[in-house]
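One protein chain omitted, others in place.
Note that the chains take the letters A, B and C in the order they are written out, and that residue 1 is the start of every chain.
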Amino acid sequence: MLFSNILIYFVLIPMLMLGGVALCRNIKQIRAVAVIGSTALIALSAYLIAEFLKAPVEDAVDGMYYYQSWHWFTAQNLNINLTVGVDGVSIAMLLLSSIILFTGSFASWTIAQPKAFFLWLILLSTGVFGFFISLDLFTMFMFYEVALIPMYLLIGVWGSGNKNYSAMKLTLMLMGGSAFLMLGLIGIYYHSSVDGHHTWNLLEIARNNAISTEWQYFLFPMTFVGFGVLGAMFPFHTWSPDGHASAPTAVSMLHAGVLMKLGGYGCFRVAMYLMPQAANDLAWIFLILTGISVVYGAFSACVQTDLKYINAYSSVSHCGLVLFAILMINTTAMTGAIMQMLSHGLMTALFFALIGMIYGRTHTRDITKMGGLMKIMPYLAVCYVIAGMASLGLPGLSGFVAEMTIFVGSFEQGMTDFLAGAGSLRLVFTVIACCSIVITAVYILRVVGKLLFGPVQDKHHLELTDATWWERLSTATLIVCVAAIGCFPNFFENLIRGTFDPELFRAIAMNLNF
Amino acid sequence: METSAILILAIPLLMFLFLGLAGKYLPHKWAGILGTLGMGVTMVLAYTVAFEYFFSGNSLFIDADGNRLQHVVFNHDWLNFYDKLSIRLGFLLDPISAMMLVVITTISFMVHLYSNGYMRDHHGVWETGFQRFYAFLSLFSFSMLGLVVATNIFQMYIFWELVGASSYLLIGFYYTKPSAVSASKKAFIVTRFADLGFLIGILVLSFYVGFYSDGNITDAFTFTSLTSVPVDGVADTFQVSEGTAQVIRDLFQNSAAPMFMGASVLTWALVLIFMGGMGKSAMMPLHIWLPDAMEGPTPVSALIHAATMVVAGVYLVARLFPLYLMAPAALDIITVVGALTALYAAMVACAQIDIKRVLAFSTISQIAFMMVSLGVTRLDHSVALGHEVHEGLGYMASMFHLFTHAMFKALLFLGAGALIHAIGSNDYTAMHGLRKYMPITHITFLVGCLAIAGIIPFAGFFSKDEILTACFGHSTVWAIWMALVAGLTAFYMFRLYFLIFWWKEHKVHDEHHAPHDQPWTMTLPLVILAVVSVFAGFVPFGSLVTWNGHPITGSGFLTNLENLNWSVAAISLIIAIVGILIAMKMYKKENPLPEKMRNALPALWDWCHHRFYWDELYQFITHRIIFGLVCRPIAWFDRHIIDGTMDAFAAVTNKASYAIRGFQSGNVHMYVWIYLIGAVLLATVTMICVL
Amino acid sequence: MDYSQFLLMKQEVALLVVFLLVFLYDTFAPKKALNALSGITCVLFGIYTVACFCPCVTGASENVFNGMYETSPIIAMIKNVLNVGVLIVLIQSVNWANSDATAVRRGEFYELLLVTLFGMYLMISARHFLLFIIGLESASLPLAAMVAFDKNRYESHEASIKYILTAVFSSAIFLMGLSFVYGLTGSLYFSEIGAAIAAASSPMLICALAFVIAGVGFKLSLVPFHLWTADVYQGAPTPVTSYLSVISKGSAAFAFLVILVQCFSAVYAAAWEWMLYALIILTITIGNLFAIRQRNMKRFLAFSSVSQAGYIMLGIIAMNAMGLAAMVYYILVYVFSNLAAFGVIQAIENHTGKVDMDDYRGLSKTNPKLSFAMMLAMFSLAGIPPFAGFFSKFFIFTSAINQGSIAIYVLVLIALINTIISLYYYLLVVKAMYISDETPVIEKFKSSFTDRLGLTVTVAGIILLGIVSVVYNHILTLASHSSLF
Partner (left out) sequence: MELNALYYLIPSLIMFACGVYGFITRRNMIAMLISLELMLNSVDMNFVVFNRFLFPGQLDGMFFTLFAIAIAAAETALAIAIVVNVYRANNDIDVRDICKMKF
């Protein structure tokens, strides 16, 4: 039965929410639907975590729990199934998504045209949830694109500033990425067959490991770039600053918090998982690109004056670190990458929520035109400082554990490579990436100093009010999550690490043997 | 024991959370009392723990031969990187951590107490954010305590960062003042830059330890084993855990160990770690944040930027000292950096007007003393001016000085705070001749000055004397250099003292508003610290704190006096007295001598007064080079080249669209032409290709 | 003669019956009763459409008239797809047909339309060029008359003269090509031609091939044979445009596949594979480039349909059942998507006479439902999930890549990149309707029952056709049983 599998509810609940919102008559009902739905999703993912942590290994199919497959397009060896299954990483991502949807609902408490807004927002999250539970390349890709297109309208209609341009640019660039991706996926489908039996099933493809090396060299860049565009990999990141700057609050939150994670998730779950040989051989190309992303984004952020641009570039830097760590192809660094995804997701959502709330009051995002907000809206300002601290890697908050794990893992890999005579690329880029912690501190403190501290710049701002209860709830939730990861990292790392067991993740095993 | 240990960390943390979250709803007074009480309890606990460690004679802490042992009270996994490496959080008791517990809790408690008075104005109106202030103080105390009891280098790094952040918050306490904001930013970023070195150093160390050992790196990384490295000829290490210790030792001594630019990678690692220490301890050239950090409230300066946080660098080197012992090159670097910094800071301190800045530079200079002292420590037997030097004396001296310096420097800062609070200005030009108005402050300040100048029997004398002895034992050049710096120290401290309390009569406009001693909350800590500063010199450090736990002196009250190297003591005393006398001559009474000297060497004055233009240099590097030549071009590149390329795709598509629109001319003839050409081309091209 | 053969031509015969009924009613009904003509036609055709879904051919394929005519489940399927499209066109055209200007001639419209549909049936089923040419001409000549249907609009005349001149020219070229084929093989049966030219290619064959491709490419509006498309689509009455853009194109695509596969499969790699690559790239790219600039919605959709034709062609490349199924499915989805778009355009045109994209600004505020339908249509055309267009695009790309060479990857990549351009201009429409802040040009109005019915059907199709996998699975099963390959 379709509904006997718990995972399907991650898609089903958003769909019900869609229906619910469509039937709503006023904003109160819409809020209720959004909040109830997203709370249910959080509960569901929490339940999943609890179950996962005590589930016996035998229940898993290649590390995937709740594995189940339903026929969809199956005529004539097409073999498109609706295959679901989760491992620790997917669960972590599901939890992240539901939390951000929850907080995003609160952040858009008083949005204009709420019905349409929530419809699109929930459609977007349907895509996100579907993507994370899917184990079938086709389904995965479908949900991936479902998550992309609502962005256009969400930014276009509810955005601000140069929204037409940004929305179009974002959509086209991301779709451009998915064009490469689609080609890559179809290529994988055709070249992974054993005995003429084609399959879209991720696990089967990985198990067969039948893609020839030459084809891996062709398909790996396709898929990696395809997902990398969404992961804001240099030089395909340029949609991100404009897109984030124009998007409304909840959309920025969801986009930076969750959608960009789709990119990183896809990179390892599809590109590296299915094509281990190419992942090992071609990692250096992308390592250079992502290494550049890390410092490049950070440096760019240093001189921006628009709050959202600063944060968008910081996302480029942090998400660059995710891909960077994934490309280290070792368990520690990749675990760190996922931690960084979680951490960045929550913290950047917090940032965007706060920026949205500040912008909603001051009607400007130019840091040169604001100042001394700590005096005017202390709650928001304190939250901003906390977010900033998380971003620059203060221990006790999530950023530190993620970055530390990444650095330890990458350094280990870099030195191993170096000592094995395999070049010092990883080592050099690890050191370069480490430098980002300083640059991050520079731009974070620059903003905090200019925006929150110092004398009040604009006298009109003195009349502004502090956060409302829904804004407090939204930000407090995120802060609690950020602190939870920061204080109890082992809980989350234990969730994640299983995915990158060399026995399951062939690329790591290859890298180790090398 | 374990309960006390947990409570020592937990009370300040909980206090931070409570005051941070609920402080707004508490009356100011209660927030202050609560914070102070919390810290008081912590202090008592720390005292009991330290007392138990040093004096109980428990076999956990001291072995049969009287060697002190390292004891891990608890140690829990916090973050597993991989099966061999994880971060543990724990509580390590050994001589230096027990000593630091005492120092930190004492000073912190004094500052908590003192702030009750300091953080309100003469009419008793509380500073805005008073509760926040106490929350931050608690956070800082928690971080600092966590740092000193760290069981491993990762834990140290974690709390190291937390200390940095709480320092940031406290320096920027007056957040509406732009100078405070930029000072806090500067402090954070400079130390962060240093931490980058620390981080990479840790990574290098952790990798090599893991690479060469089959065992668990986490265990190896616990200080108990990191510092139990057997050193040639000396067996008395804390606790030899063979496997990992042997690995580390091999790493250093194995000629096959990897080299990088002529030095072993491990030496590099230690130098990088020392870079972290340079940042926190404000060694040149990373010292520039400390003088600016005086923008924070004065009690904060006393707590963080005089007594505790800034010595974290020294503590770090001391922690890893057995490792440094195996990399003499790293120690030499520490010596040179320390010596240069000491002189530099002392010179600059002579030309400052702001009393807190003088104290700040004196702090830098004194910490440099400790660094030098560590840097000159070797285990070979050496002789200083005819007397044999105890093995590892420098280490002991450094820790001793750390201890005494914390006391008298906190005293000086709190005294300065009292003055500032009374006068409302940081400049000595606004003070002069205050001795009659603020007698308690005057006396305590004088005690502090005497202590730092190294006049017998004040605390500073003993510790500084040991340092100089250690220097003489290692290298006469550095010893003389440091002795001169000690003289300068005496000079600038008494310059400050005379300019504040003498020089000329204080002008009082209104009897009611004449400066006066502060309330008991402020004077009590002064008095207590003054008393400590007088007697701290007699603490038998040689029997309590040594690099390997092996006592080098007896434990009597007068041990320090008995063990004095009198030749060295004489030199340092003479130099100090000369310094004081010159200061007295120049500054006791208003006279034109200082002016004359300034005019005689204007360049020297300018350079000293402007701190050798380091700030300007940094300003140039950060703003012109980093921002102007890196950030801006990158941002430009992003907007115009990368973005431009993407936009160009769109523009080209549009252009192409316009360019080819002529084909759709609306003319049937044209349509047919194109049709025909298409068909014929299709045929001919295929024919050419196929046939 | 075995008259039972006609039973196998059930669909054609039934269509003729419908045609006759309509014709007779139009001729003999009293003037007052003529108002019911539109309704009657829709109902009759609806019944016919539903009836056709009952399986008529069970086996793989059946030949009639010595193999001149063939029918098989997949052929019945494509005809059904066309029927559904025509039914929707008919429903959507009711308003237009009943308007004052056309009311007197609406009978002719229906009759011409049904005749062209009959011609298309023949094109699809023909296995002999004589039958094919009859089908082709009867599918295209009446269309010229239909294009000229709006007597009072100048554009209509211009469109029809352009159409007839180029169409006849094209059929002359096509016939020339056919004569070469005949000269080479001595037969006009597809199967015999295919057998005869199994040998190596000759210049004459290549010429013949190029001319045949040009001739059918004209109907499909492949670049560079597409130039009539935009003008005709713009000038023709909107129901005719929608009919032209989906039904005519769908049938031509299928016929094209049959001709290429049955007659010329022997010289696939040697000759027409590369021709097709070039045509596909040109068609998709040029169609897109032209579409970017268009402001007139009909002209805009004309160019969009040009580029869609390129995607349809991808189904031919694979030369297997999967490609065939993907193509049929693509046409089906395209029918629904494009007709949804045209449905909205018609509804607005009938009420306000506006067809400019700029007039659509702020449409979502005054007519949210119409804008919603339009948006879904645009998303589906652009291939956005979960709408049907995504599935059809995915399947057609998948089937094309089945061919396996690296060249096909490049081709598909170009096609995929072109989807980005197409997404851009489809989003322009969405932007005009939803994002533009200007005051709406079009007033709020209530569309008629038939408009709403048509749009409901198409929107339901757009949403369901993809997700409900039965449709594609069914088509794929039918295609795999086809005897074409």
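To be clear about the criterion, a residue touches a chain if its C-beta (ideal position, glycine included) is under 8 Å from a C-beta of that chain, and two chains touch if they have at least 3 such contacts.
Treat the numbers as computed from the prediction; the structure is a model and nothing was measured.
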item	value
Omitted chain - touching chains that are shown	B, C
Contact residue for the chain not shown (choose from C:Y25, C:F129 or C:Y425)	C:F129
Touch criterion as defined above, residue of C:L15, C:L44, C:L113 or C:A144 at the omitted chain	C:A144
Among C:S72, C:S201 or C:Q234, residue touching the chain not depicted	C:Q234
Residue among C:L34, C:A103 or C:I161 that touches the chain left out of view	C:I161
For chain B, the residues touching the chain missing from this view	661, 664-669, 672-673, 676
Contact set of chain C toward the excluded chain (per top definition)	129-130, 133-134, 137, 141, 144-145, 148, 151, 154-155, 157-162, 164-165, 168-169, 171-172, 175-176, 178-180, 182-183, 186-188, 230-231, 234-235, 293, 299
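As a working rule, only the chains that are shown with their structure count from here on.
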item	value
Most central chain, Cα average position	A
Distance from the mean Cα position of chain B to that of chain A, given in whole angstrom	37
Chain A and chain C: spacing of chain centres that average the CA atoms, whole Å	42
Interface hub residues of chain A, defined as touching at least two other chains	172
Per-residue overlap in chain B, given as positions that touch at least 2 other chains	650
Complex interface listing, chain A residues touching chain B	169, 172-173, 234-235, 237-239, 241-242, 296, 299-300, 302-304, 331-332, 372, 374-375, 389, 392-396, 400-401, 404-405, 407-409, 411-412, 415-416, 419, 430-431, 434-435, 437-438, 441-442, 445-446, 449, 452-455, 489-490, 493-494, 497
Complex contacts: residues of chain C adjacent to chain B	161-162, 165-166, 169-170, 173, 201, 203, 206-207, 209-211, 213-214, 218, 223-225, 227-228, 230-231, 270-272, 274-275, 278-279, 286, 289-290, 292-293, 421, 424
Partner chain A, residues of chain C touching it in the complex	321-322, 325, 379, 384-386, 390, 394-395, 397-398, 401-402, 404, 409, 412-413, 416-417, 419-420, 423-424, 427, 430-431, 434-435, 469, 472-474, 476-477, 480
